[in-house]
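In this view, the complex is presented without one of its protein chains, the others remaining in place.
The chains carry the letters A, B and C, assigned in the order they are written, with residues numbered from 1 in each.
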Amino acid sequence: MKFQGLVKVIQKKFVSDDVFKIVIEKPEHMGEVRPGQFFNFNVERMLLRRPISVSAIGEETLEFTIKILGKGTKELSLLKTLDEVDIMGPLGNGFDTLNHKKVLLVGGGIGVAPIKGLGEFLSKDSIEMKTLLGFRDTPYMIDDFKAFSNEVITVSENDKDYRLGYITVPLEEVLADPKEKIDMIYACGPLVMLKSVQKICAQFNTPVQLLMEEKMACGIGACLVCTCKTKEGDFGFKHSRMCLEGPMFYGDEVIFDE
Amino acid sequence: MKFQGLVKVIQKKFVSDDVFKIVIEKPEHMGEVRPGQFFNFNVERMLLRRPISVSAIGEETLEFTIKILGKGTKELSLLKTLDEVDIMGPLGNGFDTLNHKKVLLVGGGIGVAPIKGLGEFLSKDSIEMKTLLGFRDTPYMIDDFKAFSNEVITVSENDKDYRLGYITVPLEEVLADPKEKIDMIYACGPLVMLKSVQKICAQFNTPVQLLMEEKMACGIGACLVCTCKTKEGDFGFKHSRMCLEGPMFYGDEVIFDE
Amino acid sequence: MSSVDMRVDLNGLKLKNPITVASGTFGFGREYADYIDLSDIGAISVKGLTLEPRQGNEGIRIAETPMGMINSVGLQNPGVEQFIREEIPFLRQFDTKIIANINGNNIDEYCKMAEILSYEDVDSLELNISCPNVKNGGLAFGTNPSVVKEVVSRVRAASKKHLIVKLSPNVTNIKEIAMIAEQEGADCISLINTLSGMVIDINKRKPVLKRGSGGLSGPAIKPIAVRMVYDVYDAVKIPILGMGGISNSTDAIEFFLAGANAIAIGTANFVEPRVTKQILADLKSYLIRNNYDSVNELVRDLSV
Partner (left out) sequence: MSSVDMRVDLNGLKLKNPITVASGTFGFGREYADYIDLSDIGAISVKGLTLEPRQGNEGIRIAETPMGMINSVGLQNPGVEQFIREEIPFLRQFDTKIIANINGNNIDEYCKMAEILSYEDVDSLELNISCPNVKNGGLAFGTNPSVVKEVVSRVRAASKKHLIVKLSPNVTNIKEIAMIAEQEGADCISLINTLSGMVIDINKRKPVLKRGSGGLSGPAIKPIAVRMVYDVYDAVKIPILGMGGISNSTDAIEFFLAGANAIAIGTANFVEPRVTKQILADLKSYLIRNNYDSVNELVRDLSV
């Protein structure tokens, strides 16, 4: 039986104006949790659960980093230490973490959260990591990445304290640089960003794992509302469930809509 | 303009397992509040507001005593000191408080709440008060009444520490007693109780003010969902709005449904 | 702050702003006058009127549902004569349009009311052919195309007033009914009225409402209402007064984008007596932020 039930919040703090972290006690019988997997959170005032990726996987704890976007995440932001919250998971296929020599982490917006969890996980092995972070406004969580990543490049669309622009620019620079030998790219962020990342990686022939996001209902593959197109056969496509076949797809699998 | 908006909770305590009191700061521009009037409370998770009578009227505060019955009152029970809550009011026609010599207060269940507010109000003048309280299970708030009422008789349907039975029995005893000269009876409680009280008072020819309760929506007379029958003309009836023409009706006005 | 034109013209009924209140949810206006300046509202559709005064339904008239409520008021109202005598003069003190919501037991009664009101100071007649609480009236009318045809054409003949026809959502094909109303002379369509629903009290083991079923309103029905406004927009040329579960400006904008030229707030008034004013303010800000010069430009302005 997979886990669904109440867990205790043992820590809660804001890391920016509208982004907060909560740490929960991992229930005893919960199986292995891998980076890129997510949990479906019950939110009191809303009908549907809200999917949230793990942003750190401890021995006895799990951490989630959440951005307040609408009513559901607003409600989650009201959770306090020692409150209980109903979650189910771990769900979905997370990142494939093979033994690479050097990897590139790419996080956009709140997409940095699962990427941070991945980086911490990878840092247990001696993998060289380089990180690109992109934000619309003021960046957050950069220090978390500095703790394990050999280099962190941060861009913002609006915050002049950082390099201005889109994340795709440093991405192209890194991939164009012959000295950088990237074996695998891991990316998470808004769909438009992932679409560009997919294109650039294809151009430079570098494999990429994309962690996708779409509104979900069941979170376990039963309702078919969370699909994206993936390649099937030589010409066709099929609708894969982000919650079950994903949320991680390889760059050469996904077909983005126009 | 009548008041509708946020007020601050400055005190909150449970008076029994499922009955709690909250005291709020009275907003500056709120007009006079009279016993028997009510306020319509906004409840976060529910569509409709919940009507609650004042149970004490202070110079700068208002007290409400609320029984947890369903989801809305459960939600209200989560309010804590310094929380804000959105109320509108004061609403409805409360009790008529003429200069009587001796009055009888009759409260059943959570109906004791507005009756307590009335008693405290009346105690400013030197009116003799006798009180009958009836509960299904363990009584509450008896001491509040002892503070101003010359005599308090409490019955319960199930709690053997008190006189067992319905409130209508002591009511008949008091009215049958020639030494008691009751000028006015004030009653609040479940509709079945009010119906019996009406009958008994008519029998003994004693005037009674009944504070009625029914599910409401607007609380101000606009939607017509809270009606009860009242006498109109010699034979007919009309549907009066409990929220506007009531919640107080005289015993000889109301026609109860079968 | 730049300005934006909030005036709308519903095919002859000119409103200073497109935020109105729905019949049956705002009494005759006077009930809300302690909470909001009635002149802030584009139009007030008064409680459903009948030829003779009505006592309305007996017993419990309301049940709450998940994000909705069902009601069974049964058209309690003082009758059209008292409305004319007492309510019109009261409402005329304010700068808002008066919509008389009319209801008959039969087509003759509808016509008679339309005739009587032709000579009175109301700005529009709203023909309610959809009240589900009056068994011999509304339900059959609003759902049967041939009866709709007859009642609209005869009321049209009986009065020259601006005529709104209010549709029932409890039908298979709302477009068909709307097209008939347009064809027979309606100046404007309003929709939706309440959906037929029931709540059962499992302790008493009977329907909460004495009459069994009642009319479902509130946020729960909003997606159904938006879909119907969207569909009817494609079917008719006359303007649409959209309603059904609108509680805030986001909801309101949804209705304009679906194809409504103006909107009505119903159940939300019970929760926030000043909600109309708030929606008007928030709608204005949205229009300005998005560079609209007039609210009319928002109507069905879907991007492709």
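Before moving on, here are some points about what is shown:
The definition used in the following text is that contacts are C-beta pairs under 8 Å (C-beta built on N, C-alpha and C of every residue); 3 or more make two chains touch, one makes a residue touch a chain.
Every value quoted in this text rests on a predicted model; they were computed, and no experiment measured them.
Counted over the whole complex, the shown chains touched by the missing one are A, C. Within the set C:Asp34, C:Glu81, C:Asp95 or C:Asp301, the residue that contacts the chain not displayed is C:Asp301. Note that of C:Ser3, C:Ser146 or C:Thr172, the residue touching the chain absent from this view is C:Thr172.
The residue from C:Leu13, C:Ala43 or C:Leu195 that touches the chain not shown here is C:Leu195.
Counting the whole complex, the residues of chain C in touch with the unshown chain are 63, 65-68, 70, 143, 170-173, 195-200, 202, 204-207, 212-213, 216, 218-224, 226-227, 230, 245, 250, 253-254, 257-258, 286, 301-304.
Counting over the whole complex, chain A has residues 1-2, 4, 42, 46-49, 88, 214-227, 229, 237-239, 244, 257 touching the chain that is not drawn.
The rule is simple: only the chains that are shown with their structure count from here on.
Taken as a graph of touching chains, this assembly forms an open line, each chain in contact only with its neighbours along the path. Taking the mean of the C-alpha atoms as each chain's centre, chain B and chain C sit 36 Å apart. Separation between the centroids of chain A and chain B, computed from CA atoms only, is 55 Å. Within chain C, no positions touching two or more other chains are listed.
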